[in-house]
Structures are given as structure tokens and as C-alpha cells.
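Of the protein chains in this complex, all but one are displayed in their positions.
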Amino acid sequence: MNDAPRPLIDPDDVRIFSGRSNPGLAAGIARHLGLPLDPTHVDRFRNDNLEIQLGASVRGRTVFLVQSFVAPVAEHLLELLMMLDIARGAAAREVHAIIPYFSYARSDKKNQPRISITARLIADLIETAGASHVMTMTLHSPQVHGFFGVPIDPLTARALFVNHLRDCRLTPDSAVVVAPDAGGAKSAARFAEHLGLPVAVATKTRISDTQVMIDPLVGRQVVGFRRALIYDDEIATGGSVAELCEILVDHGVADILVACTHGLFLGNAIDRLAHIPQISQIVTTDTVHIPASKRLVNMRILSVAPVFGEAIRRNFRHESLGDLFAFGDGRR
Amino acid sequence: MNDAPRPLIDPDDVRIFSGRSNPGLAAGIARHLGLPLDPTHVDRFRNDNLEIQLGASVRGRTVFLVQSFVAPVAEHLLELLMMLDIARGAAAREVHAIIPYFSYARSDKKNQPRISITARLIADLIETAGASHVMTMTLHSPQVHGFFGVPIDPLTARALFVNHLRDCRLTPDSAVVVAPDAGGAKSAARFAEHLGLPVAVATKTRISDTQVMIDPLVGRQVVGFRRALIYDDEIATGGSVAELCEILVDHGVADILVACTHGLFLGNAIDRLAHIPQISQIVTTDTVHIPASKRLVNMRILSVAPVFGEAIRRNFRHESLGDLFAFGDGRR
Amino acid sequence: MNDAPRPLIDPDDVRIFSGRSNPGLAAGIARHLGLPLDPTHVDRFRNDNLEIQLGASVRGRTVFLVQSFVAPVAEHLLELLMMLDIARGAAAREVHAIIPYFSYARSDKKNQPRISITARLIADLIETAGASHVMTMTLHSPQVHGFFGVPIDPLTARALFVNHLRDCRLTPDSAVVVAPDAGGAKSAARFAEHLGLPVAVATKTRISDTQVMIDPLVGRQVVGFRRALIYDDEIATGGSVAELCEILVDHGVADILVACTHGLFLGNAIDRLAHIPQISQIVTTDTVHIPASKRLVNMRILSVAPVFGEAIRRNFRHESLGDLFAFGDGRR
Amino acid sequence: MNDAPRPLIDPDDVRIFSGRSNPGLAAGIARHLGLPLDPTHVDRFRNDNLEIQLGASVRGRTVFLVQSFVAPVAEHLLELLMMLDIARGAAAREVHAIIPYFSYARSDKKNQPRISITARLIADLIETAGASHVMTMTLHSPQVHGFFGVPIDPLTARALFVNHLRDCRLTPDSAVVVAPDAGGAKSAARFAEHLGLPVAVATKTRISDTQVMIDPLVGRQVVGFRRALIYDDEIATGGSVAELCEILVDHGVADILVACTHGLFLGNAIDRLAHIPQISQIVTTDTVHIPASKRLVNMRILSVAPVFGEAIRRNFRHESLGDLFAFGDGRR
Amino acid sequence: MNDAPRPLIDPDDVRIFSGRSNPGLAAGIARHLGLPLDPTHVDRFRNDNLEIQLGASVRGRTVFLVQSFVAPVAEHLLELLMMLDIARGAAAREVHAIIPYFSYARSDKKNQPRISITARLIADLIETAGASHVMTMTLHSPQVHGFFGVPIDPLTARALFVNHLRDCRLTPDSAVVVAPDAGGAKSAARFAEHLGLPVAVATKTRISDTQVMIDPLVGRQVVGFRRALIYDDEIATGGSVAELCEILVDHGVADILVACTHGLFLGNAIDRLAHIPQISQIVTTDTVHIPASKRLVNMRILSVAPVFGEAIRRNFRHESLGDLFAFGDGRR
Partner (left out) sequence: MNDAPRPLIDPDDVRIFSGRSNPGLAAGIARHLGLPLDPTHVDRFRNDNLEIQLGASVRGRTVFLVQSFVAPVAEHLLELLMMLDIARGAAAREVHAIIPYFSYARSDKKNQPRISITARLIADLIETAGASHVMTMTLHSPQVHGFFGVPIDPLTARALFVNHLRDCRLTPDSAVVVAPDAGGAKSAARFAEHLGLPVAVATKTRISDTQVMIDPLVGRQVVGFRRALIYDDEIATGGSVAELCEILVDHGVADILVACTHGLFLGNAIDRLAHIPQISQIVTTDTVHIPASKRLVNMRILSVAPVFGEAIRRNFRHESLGDLFAFGDGRR
């Protein structure tokens, strides 16, 4: 998007710092803006307390702090809270928390007694620590937006996916978008609409207390399609995707694309996906850092740096975020 | 539930007041507890300002204020806010807002630019006005729980429905629960599980900018069932239900039951439903007051007074709300 | 004041939106500033919930929201609260609530047990919803200023009145200013001082529980004056004014002018005033919209648009509001 | 009211402490309740910092802190704020500020640019320091009630005055209540109503920039009355009262009673009043401590200790404060 | 302290839960109170998010949550914050955070630019998450007390140490208390005073950028003493203590006792201390759990369970915490 990087905003007015969760993405965002990534010094006292110093003066400036909530989540959270506290305490003009992957968005309701709606708790902690604004991407449910007391812009990677998939020549007669469960139906349908493709929805049945199975019924919906695009907001262990692929293949699907915004690929996820020959491509983003060891040959990692960079630029220039914004995005 | 009403809690410690939206339900709650409903005087100045007086001393007491957000919603909201303000300002010990129907729960996300997540705004207003705790029933989405900064108990009428429907002898081979759209799938499935019945989910297709149509596909799912139970959290104009009934009948369903927690029956809803002969019963509750003119002969209105009354009693006695609580209830 | 309207402030930095209570005044304010009035889309869901969208990007801008608290007051209040919430949530830089008529200023004290000092409650709600600053006009009592936690500028229309009345050639030997009750004495006196006229104060006696009568004593104070100017902050039903006119006429006053900032003219107010031949002129403002049907031939409606426009301009340019400000104005 | 003092509430649940402004009244309140006045140790460091220690454990208890805002006002204010902070920090259950004379209630509006509505500021400081409830007496204007974010009970000494004056045999044909200025009209009228007497109102005219004069007009209103009762909320230097007395005497009044809640008697007030032979009695209260040197022989000081004591007792027992409460009391 | 454990407070009014940092101490506190330790279920989602459930109803109850900030500190902190959030959200009456070791108290000032005073940040987070009261032990500096907005009781283990050391027969002619650096001088002096012993203070000199050395000067102060008691609030790697021992031995000390409240014993601390033959006893407490592998034969671990238990009991009964409280304790 930005071949010859040059400052789009006065570099002296802005500071960008990264936590330790995803420095590559932070660097990419800074590069997109033609700005330096300012150094963050993180150390640890002998008693395991964190010791953080922001490496450039923030007085009177607009500060952006980039941190994804990947493992170790609690430490990355505290790291961000401390960075927010430092920026506010050092008299920054505005303090923006950029959280590409907000893992706790999954804890968004109380489906058992005496548990925490942790997404709200963390929204409050972020406000307490000094954030004046938050940017994030594809929250698990769009309602989590309402948990924040400060303005928040949940962005979307949809445009990146649509752009990329255009080259894959998916046509409505041969290809179908598949949501791996009912929760993702709405989001998948909206995605399919952008691609001009039909949509099928898998549902799950509880077999026993600990086991859930995908209803084979979804197979009937995909009969006649040669290609399928499985779409979800996040892939963790890849178990559901693998199970779903099996059903799709059983019903005649010969070529499968898998797309997800947050590619966690935990446990033996990579192994599982690598052993399904019908998967021709896995498309994901860098909201979560993916180490080389997990990068399968058929994996395409789209960088969200231009999305966040562009949002920062527009925010700074008071332009509308328009198509970057995830209106109603998320699984519900 | 309570044949010989008698105080379950010291009447001098508690005050129950009702706004003007649903005094019948408030009276029922008080009756369930064996307590008097204390008078609320609502008047109006010539400039349309409200003038409210609580008719009994609240100093040091636990106060319950009952108000549903039905039309005129803005006025009923302000009425509740003023009642909260009065109770707090007059040194009540605890101030509980009982909101059987929280209409703004539908405004729970930002699916267009520059709109308000009004459910969060109103949660904040209720806290500002002085509520120390909130009770409500079946929020449109369970995430709305997280919009509140004060403790909130979203209750459920599910037990009432299950009890009532037991007499209808719905059996898994002849009857199916139907969710009128994807959003309600999860909630319908959970309800079906309680009744030991299978579940089918209708989905909708957008035909034009202003028109949405139920996919006839749902018909295939109900083939072979003679009876269907349509379940939703709220019925407004009844349009979707009517359209759905047509499809069900077309596919062989001969007997339809309709169940919803919040029976608004707006516009010509009553007319529409009255003209579908296959509907043998409409089961709803009194979270929204239903005037005599809307009470069809095949309508059963289950009172939620015992649910709220019981919740108040347990809350007062520090007992767990257990089965009264809507864990993850709502359409999503 | 502004024959050739042209932008006094960079139009891209500012957004002006109007609620539905008084769009004419809002348009006038925008016109005075040479700025467009940005569109507000207000709709209503079937369940009576409001659905509002601001029609122009507010990110990083200074936003002015204009709304008078006229009937339906509760709805206009909620409308404003939602507009404030939208502007703040969409990352506006500053959000100013312009409330030309703040009706609830009358609920400013607790003269009975268990009522609400609603003016304070509403000030708190406005702050909760996101206002960073408030502008209003002639509060019923000047103390209401202190109810707000955010900066507030209560403006005055006094200069407009004094300018206008200059043409009426009221002289201290023939004309007297009359306050219709003790509460308005201070304000009337200050007004009379600006005009260089003497002042008389009517007082009221309670005859029975529901009836209050103007003391005929005021008549003695006006003996010798041919002309009288009755001055009050607001005229609601016009009952007191009519009763007062009768006494004045009985004591020799032949020509009466009536002046009020907020002309509500509720019930049969217009009828009453139209039937008093001695009233040669009724001077009021457009803080409250006056429909054509209420515009008597002897009515002069002074627009406060230049006052608010000027205040906005000076506020934006960091100039003192000086003479626009209602220092101690109001009835007390 | 309380011949044989005995605890009306469990003494171990309650602590009463006094600041240095009016320990006599605090002791009287404690005595009325049959409770000990707990010791407060106030010292001063060499750099003029205050050093305060509450002399009894407050953990889990209901704490009452008594302080009047008399000179040195700033120090007495800080003293109270520190006492509040101590009680809250030491885990008191409730912390009540008892402020018999809230002097800053006079700073209740902005009648010049760039001044402080200090009454609101101080209400906020008191809340910040930890007060959960406030009791005070006869605020200068009743709107000041609305400045507080915590519940507040403004009490009245009216019953004490009415009781006391009953013995003075004031009859409607011979005695009139006189308000010394328009601001006090409403309060005087209400007082007169309780006594069954007529009321007259003095008004003032500005002669020059620095001089204000009572309009002799008030004289006409009192013609025919032999006795007058001048009533105001507070007497500071006594100047207005002295000037008013002169006019009353000139118009035939032979016997004058002066009544005020807050008897400050500053400057040469005592001298002035002592030299008006027609003043047969000055009735005031002990909200402000009156040293022996200021106690004229014709002065009656009614203790408000029973009023505050009774309010504390009722508050503790959750009884209505009813007739102790100053509904709409104050000068306006 | 409590041979026959029995409930000192109504067990139904109280709930005690433990995080995973120090369940042994939590169990000890519960045992001291004769109450059960209620279960906490802590699990982890695949994306490393914590999933916590409190295992007993807390509605209307007084809840105590026990957690020490030991490694992994960030996770134990988040765990506590979630437990606080759950308790508050589930309508507990009071929520007390019991933090025996508050590690971040060391981050109590800004000695470099752009760092965080993390102790204040965490105090704010704890308040945001819902704590109504905090109990902790021996903060690194007593000023940290002032970082909390909610009441906090910093307790002390001093009485435990004094009791235990009485048996060691330390006499003022043969034994001296030694503070390992200037920061600990005040605290060591106070401790020595309780034991009736003299005190010596070691100071440190910076040799290079990364090296600090204990001034041999301290040796001169201990000449003539056969026994020394090194006292500090916390021992981390034991480096300073080892270095100090060497100097003491060089100056004739033959028997060394080491006492610290928080025994972290990180890195090779245990090894270091085990190899100093003159150390006859290491006395510490269980604010930090010490695994069996670190328990040297000459180590005495005094349990602080009775201190916290007693504080809880007194707090619950509204008794003064008196001698349990660490007035001015800490290193400064």
C-alpha cells in the first residue's frame, strides 16, 4: 500500500511503542506511517515484577501502544497497563491502546454462576490505566464494543481477505462459504456477501458432557460444490476445522480454503491442518505473531499493519475510518 | 406459587414502588412477597416536566423500583431515573431497579457509523441515577449483562414455560422447536433441550434493500413433524412468525404453539396471529402489560411475578438465585 | 447581526447537529456562523426505541448539539443523551450541549419529602452521556449553574430585549416594570435598571389549598403609571399574567407590554392574552419554537440564534463571553 | 427534651467527634443521644500543617463528625476534610458530616465572571474526603441542596422558634413579621404562616456603587402594628437590621423582636443592636458558638442540639425526619 | 493460637477463597477462624485466557480473597482481579483482598523518566476490579499505604518475630540488630527497640555502574558483639545478606540470626545461605509459600495465618486492629 514510506503525520507529534507480544506488527504499522518505532525497555526484577521504560519523551504527544493478548496473556496485559500508566503519567496528550488481538473478548457473558465477564473487566482496567482511545480488530462478538467506556474502533481485515481471495477465482456455482458453527453464521454470511458466494452453516450436537460433534447435516448443504471456504474469526487448536473438512470432503468438496483473522494455531493445530491434503490454502493475518515453525507452505499471512496504520493516520487527521471499521463484525 | 400470601421478609425493611408502565406486575410481585405495594405519585407540570413523589419513607431501607421500558419508552426511562434519584437522595440503604422488559437491549452493537450503543448508555444512566443493583429478564443478547457497572441479575422465564408446556404433551417424534432466525438458534436449542425436543432453525435472505424473506429451506427440516413450537425472546409486529407459520403449514405442520417472553404485539400483530387457524396457543408473560383488547382466546399469559418475587426474596436472604438466572440466555 | 453570512471558524473543525425540538433555531445558529447544519437521522423502532444517526463524521472535531427541553420533554432529553453518546463514542474532540430551554431548571430544590431535584439529576445524566460543556439560556434560578460538573455558560437574552424595547420609548415617568411574583423580583429589578425604569413587585396569597391569588396591593405601586412592562423568565399558561393585567388596568394602566425569554404559551394561554386589549405587545424569543397558530399579531419573536452563535464563535476563538453571560440571571 | 439522658441507640455502634469550631453544640448533641462525645486530638506541626487523630476506634461503625464553618473557615473546613478522611480510611461503616452552619452556601451562583460557585466546590470536596451523608441547617438558598452528590438533610430550627415565640403572645392584629430584604421574603412568609401573623417585605435601593439603602416604603406596610418580628437566616454585622429598625420605629413600631438561625454578630453588630431600645428580644441558635462577651441580656439562644440529635436518632432507626427537614427553607 | 478451632463468626455470613499463589496460607487463615476454605476453580482456555469460578454463593456476604503476588506475578494479579470482579458482580456485600505479599510495593517512586509507579497503578486496578478493603503485610515503604483509595490495613509480623526470638536469649551486651542497608535502618531500629537491643546500619557504595558494595564501615559498629540479628523486610537472592555476614564474621561475630517477613529465596539464595556456618537460624514467615526443597534445617517459618485470621475476626466484629497494624512499618 505504501511503496515509498514517508511520514504522513508530523513525526514529532507522535510516538509508537510496542510491547513484547508482537513487535513485528508494531514495526510494520510504524513503517506504514513512515515513522520510527520508539524503543520500549522491558526488564524483570528478581521477584518477577516487570520493569518497563518508554524510550522516548511523550510529553504533550499522541502516543500509540501496540500489544496483542497472546500467551502469556496476563503478562502482556500487565505490560500494556504499565505502558498506558507511564504514558499518561508522563503527560502524553492522548494515549491510544492498539490491541490487534483482544483474546478476552471471548469472555463476554455469564453462562455459569460466579464467573467473570472478563472482557468488561479488562476494558475497565485499560481505562483505569489511562487509555483515552482503543483500536482493536474483529472482536469475538460485536457487543464487546459496548464494554468500553472510552471510544473504541474495532477494525476489520475483511478488505484484505476479499482482495486476496479475488485471485482465487471462487465462483458462486462452484464455491461455498462455510461457517464452522451457528455462532459464526452471521459473520460468514456477511463475508460471503462481499465475495458474492453462497453460505452454509455447520451446527454442533452435544454427544456427552465433554464431547460435541458437528452435525453431518452440513454436508447436505454443500453437495454440488467443488470448493469450500471455511471462515472463522479465530482458529485455536484447529479441531473443529479438521472435523468439518472431513465432512466436506465426504460430500464431494475437493478444494478447501481456510480463512481466519486471528491465527493462534495452538497445540497440534498445525499438524492437523498439514495432514488434510484438500486444504489448498490457509489465509490468516499477523494480529497474532506466527513463528516460522508454524508457517505451512500453503499459508498466506496478510499483514494488518496497513489497516492499523491507515486507521491511525485517519484518526490523526480527523478523517472517517469508513471501510476499516468492523460494523457489527464478529461472530454474532 | 404462594396460596396464602404472607411476608417472607420484614415489611418495614423493604419498600416496593412501581412506575406507570406495568403496575399490575409490580402489584403481583408485592403480593408474592406478602408486602404492600407502596404508592408512587406521578404528576406532570404544565411544561411537560414530570413530578414524582415516592409515597413512603425509604430511609435506611432496601428499595425495589419496578418499571418496564414499553412505550412511551423515553418517559418510562426518565420516570425510573427520577425514582432512583429520589430513593438514593432520601438515604435508602440499597436501591434495586427491577426492569422486566429492557427494550434497549436490542441496541447492543454498532452496525453503522455514528450510532449509539444505547443499551450501554442506559446502563450508565441507571448507575448515575443511583441504582445499586438491577434485575431484568431475558436480555436480547446475553452480552448486555456486561454493559452494567453495578451487579445485575438477568432472570429467565424458562421454568414457567417448561412447566406450562408439560401439559401440552409435546413428544420428540411429533413436535419440533423452531427458531424464527439464526440469531435465536442458540436460545431455542437450549429451550428444546429442556423440553426434550428436536430443534429447527429458520434463516433469512435479503431480497432487496428493504425486504428480507425467510428461507423456505426451514420447511425441509420440519417435514414429518405434526406439531411445532415457535420460540423467540420477543414478538413485536408478528410478521416473521406469520411468515414462518405459512412455511410450516406448507410442510405439513398442523398444530403450532407460539412462545415468547416479551409479548409486545405491536401494530396489527394480534390480527395477524388471530387469522392463522393452526396456532392453537400463544404463550407469553406479563413483563409487558397486555391490555384486554389484545388477549386472544388462545393466549396464555404466565405471570413472572413469582420469578421476580422469588429473586427478591432470595437476594434479601442472601440465597443463590440458581435456576432463576438466565445464564447465557438471550438470542445469542 | 450578520447580513452576509460567511464562516467565522474553519467549517471542517466544527459540526452542528440539531435534535427534533427546535430545528429552526439550530439552523439559525448555523446560519449565523456561516456553517451548514449537519443532518441528524432520527427514527423509531417498532418497540418505540429511538434510532439516531449523526449524518457527518465527528472524529477529532468540535461538536455542537442543539436541543430544547419542550414537550415531549423525556423524549427530547433521551434524544440529546443519545446524540452526546454518539459524538463521544465516535471520538469527537469536544462535545457541547446547547440547551436553549432547560425546562427542568424549575425542579431545583426539595420542597416536599421524597421528590427529586431533577435539574441536578439531568445535569449528571448529561455529563454521563458525554457532554464536555453546556450552553443554555436564562435558567429559572441562577443556582442551577452549580448543579453541573462540566463547565456551563448560561447566556441571557437581555441585550436583545433592551435593544428591541428602546424603540418602544418607555420613560421612567410614564412606565414601570412589574414582576409577577416575589420570585421574579430580583431579575425584574435588574432588567428595569438596564432600561432606566422603576420596578413594582406583585406578591401572591394562598386562598385555599389549590388556589393562589395575586395581592391587589401591587395596584397601589403602579398608580400614576400609564404603561407597564410585565417581565418574567417564562410564560406557561399565562394565568398569572392575565390576572395581573386585570389589576394593572384597574389601577389606571392603559398600555401593557409583556416580555418573557421562554414563551411556552401552553393550554389556552394564547386565547387569554389575545383577549386583553391593553396588551400592545408580547415580546419573547425562539428558545422554544412557537408555531404559526400561536403567533398573535402583536407578538414579536426575537431570535436568540445570534446570541448562541456569537457565544459559540467566541468560545471557539477563546474570547470572553462577556455580555452574553447571564451573571446571576434567573428569577432569584 | 431529654431530662434523663440515656442511650437511644447502641453506643458501641456509633461514634461522635467534634472539630474545634463548636464543641459545645457537639457535646449537646451527644448528650441528647445519651452518648459520649469521643475525643478528637488536634495539633499543629511547626510548618502550620494540621495533625489530627480521632480518639476512638471507628471500624465498622456509624460515625458523626460535627463542624461549623465559622472563622477561621478554611482551617475548620480542612479539619473536617481530614476527619472525614480518617474515618473512611479507618474503615467506618458510614461517615456523616454534621455541618450546623455551612457558611459557603452564600457562594451559590456566578454573578460575576471568573468566580467560583464555592458551595458546589466544597460539596464536592466533602464527598471526595469520604462523607457518605451530610446534615446541615437552613442553607442560604434551598438550591444548595442540589450541589451535593451524597444524600443531605438540611434541617430547620423553625419549630424551636415557633415554640419559643408562642410565649411572646404575638397576635395578628398587633404584630407583623418583617423580611429585611426581597431575598428573604419567601422564608419570612412561611415563618409568618406558622405563627399566624401577617408579613411585610423590605426592599433595597442602590444609591451608589457601594451603598444600598432600605426603601422607606416598607414603613407603609407596617403602619398600625405595634410589634414587629424581624426574621432572617443569618445576622452578620447587623447593619441591615439596625437600619430597618429605625424605619419601623419611625412608623410606629414600639416593640421589636429579632430572630435569626445563624447568629454571627460580627464586627460591631452587638454594639449596634444593644443601642436600639425597642429591641426587646434577640432570638437565635447555637449553630454558631456565641461567646459570653456577645450574649446581650435580651438574647435567647435556642440550642439546636435536640434537632440534630433527633435527626441522628431517626436516621439511625430509619425513621422519617419529617418536621425536622427544611423543605424549601432558606432565603429563596 | 487456636488449639480447638471453632467459628468465631457466623460461617454463613462469610466466604474465604484462595487464588493459586499460596493456598496453604489461605487454608491456615480459614482454619484459624474455624471456617471452611471455599473452593476456587481455576482453568485455562486454549488461548491462555483464565477461566475462574468461585465455588460458593457470595450474595450479600462478606468475602475474603487471599492472593500473594509471587511468580508468575502478572497471572496471580489477574487472577485476583477476576476473583474481585466475580465477587462484586455476584452481589457480595463486602469484598476484601488479602494480599500477604504485595511485591509491587517496591515500584513506589519514579527514579528514572518514563517508568510506572506500578504500586499505585495496581492499587487502582484492585479498586476498579471491586475491592472494598485490602489487607496486606509489611509494605516495602509505608507510603504505599497512601496509594490506595479504599481502606487498607497493612499488618505486621513483628509480634510473631519478637515472640519467637524471646527464646533465643539475645541480650543487649552480646547481640546487635543489623540493617543491611540505609533504607532498612528505620525499620530495624524499631524492631531492635522491641527486643531491647542496639542497632547497627550497613551502607553501600557504588563501585561501578553495575556493582554495589557494602561499606566495611559497618564492621566497626559491631565490634564487641558475639551475636547479630540481620533484619530486613524481604530476602530475594540473599546476595546482600551473604556479603554482610562475611563482614560481620570478619569483625568477630560468631552467631548470626537472619529474619525477614517475605522469604522469597530466589536463584541460588538457599545455597548461599546454607554455606555460611555462622548462621544458626533463618526466621521467616509464610506470606510467600516456601517449598520443601528450600526449607533448610535451620529455617523457622512462622505462620502469619493467625495474624490475618485475627485481623479478619476483629474487622468483622468491629474491634480495633491495634497491635496487628504496621504503623510506619516498612523499610522507611
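Each chain carries a letter (A, B, C, D and E) given by its place in the written order, and its residues are counted from 1.
Here, a residue touches a chain if its C-beta (ideal position, glycine included) is under 8 Å from a C-beta of that chain, and two chains touch if they have at least 3 such contacts.
A quick note: this is a predicted structure, and the numbers were derived from the prediction, not measured.
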item: Residue of D:Val14, D:Ala30, D:Val66 or D:Ile86 in touch with the missing chain, whole complex considered; value: D:Ile86
item: Identified contact with the non-displayed chain, of E:Phe17, E:Phe69, E:Phe147 or E:Phe161; value: E:Phe147
item: Residue of D:Glu51, D:Asp271 or D:Asp323 in touch with the missing chain, whole complex considered; value: D:Glu51
item: Given C:His133, C:His164, C:His251 or C:Arg272, the one touching the chain that is not displayed; value: C:His133
item: Missing-chain contacts mapped onto chain D; value: 45-55, 57-58, 70-75, 77-79, 81-83, 85-86, 89-90, 103-104, 106-107, 110, 112-118, 121, 124-125, 128-129, 234, 236-237, 264, 266-267
item: Hidden partner chain, residues of chain E it touches; value: 108-113, 117, 119-120, 141-147, 182-183, 185-186, 201, 203, 320, 322, 325, 327-328, 332
item: Interface residues of chain C (partner: the chain not displayed); value: 133, 151, 153, 314-321
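In this text, only the chains that are shown with their structure count from here on.
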item: Computed distance of Cα centres, chain E from chain B, in Å; value: 51
item: Junction residues of chain C - those touching two or more other chains; value: 57, 89-90, 110, 112-113, 117
